[in-house]
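Only one structure is covered here, and it is reproduced in the block below.
For this view, one protein chain was removed and the others were kept in their places.
Let's look at chain A:
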Amino acid sequence: MSQETKPKSEAEFYQRDRRLHPPALTPDYKTSVARSPRYSMISLQNSISEMTGPVFGHNDIDPVDNDLISNYAKAGDPVGERIIVHGRVLDENAHPVRNTLVEIWQANASGRYRHKKDNYLGALDPNFGGCGRTITDENGYYFFRTIKPGAYPWRNWVNNWRPAHIHVSVFGSGFVQRLITQLYFEGDPLIPLCPIVKTIPDPDAIEQLIAKLDLNSTIPLDSIAYKFDIVLRGRRSTLFENRLEGN
């Protein structure tokens, strides 16, 4: 039987370039020591189980979910620097990843999370929840309005401080694209000192997680803006696609 070409949506994904991701064991980030698998992973070629993934729609979320300044406010605005975080979700072929769910969570301006396990002495803000979500548009574009998070201390070495960061979770169209990462802010002196940042072995890959000040996208007299593009794994072209299924 002849080779069959597949529509783009079914093409296999490029293998993940593990050289730019943190390895499981990174002793300077101490929690990884007992939580890192030691055997080699088994490499799997894509089957339908890996190439598909959950589909989300606008019914799943509320339009205000991407506005962290208002989505938890009780009696006024949260305190702190008002920012816009925006950008595109792209794949490695630079194609937009459309209609995909982007979720974020973060500390408030004091560096405190609204979480029952966080007991840092930075004050909770009654008007700030610290989570948001949105779905990318036809161009892969997304945006959030939020408060710039503060740095916070954490127990690793006695005096470690996380650079200001926003946690970001993205889906893509296949389960192999599932990714959680963190967004950092241009110019933060804590970035090169952070053992969690430094789990990433590749300096360019670290740079890629630093959002850049984007003066053109600020709202004058209201909010400053940072641009942050997210790249998910790409798919092969259809031209020489091997058949995944046969009969």
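Quick notes
Keep in mind that, in the parts below, a contact is a pair of C-beta atoms (placed from the backbone, for glycine too) under 8 Å apart; a residue touches a chain by one contact, two chains touch by 3 or more; residues count from 1.
By definition in this document, contacts and distances are computed from a predicted model.
Its record in UniProt calls the unshown chain "Protocatechuate 3,4-dioxygenase subunit alpha", which is the match among "Protocatechuate 3,4-dioxygenase subunit alpha", "Xanthine dehydrogenase, molybdenum binding subunit", "ABC transporter permease" or "Dihydroorotase". Within the whole complex, the absent chain has one touching residue among A:Glu103, A:Asp188 or A:Asp214, and that is A:Glu103. The missing chain lies against chain A, touching residues 9-10, 15-18, 20-24, 26, 29, 31-39, 41-56, 60-62, 65, 71-72, 90-94, 101, 103-105, 113-118, 129-131, 133, 167, 169, 173, 175-176, 178-182, 196-197, 199-200, 202, 204-206, 208-209, 230-234, 243-247.
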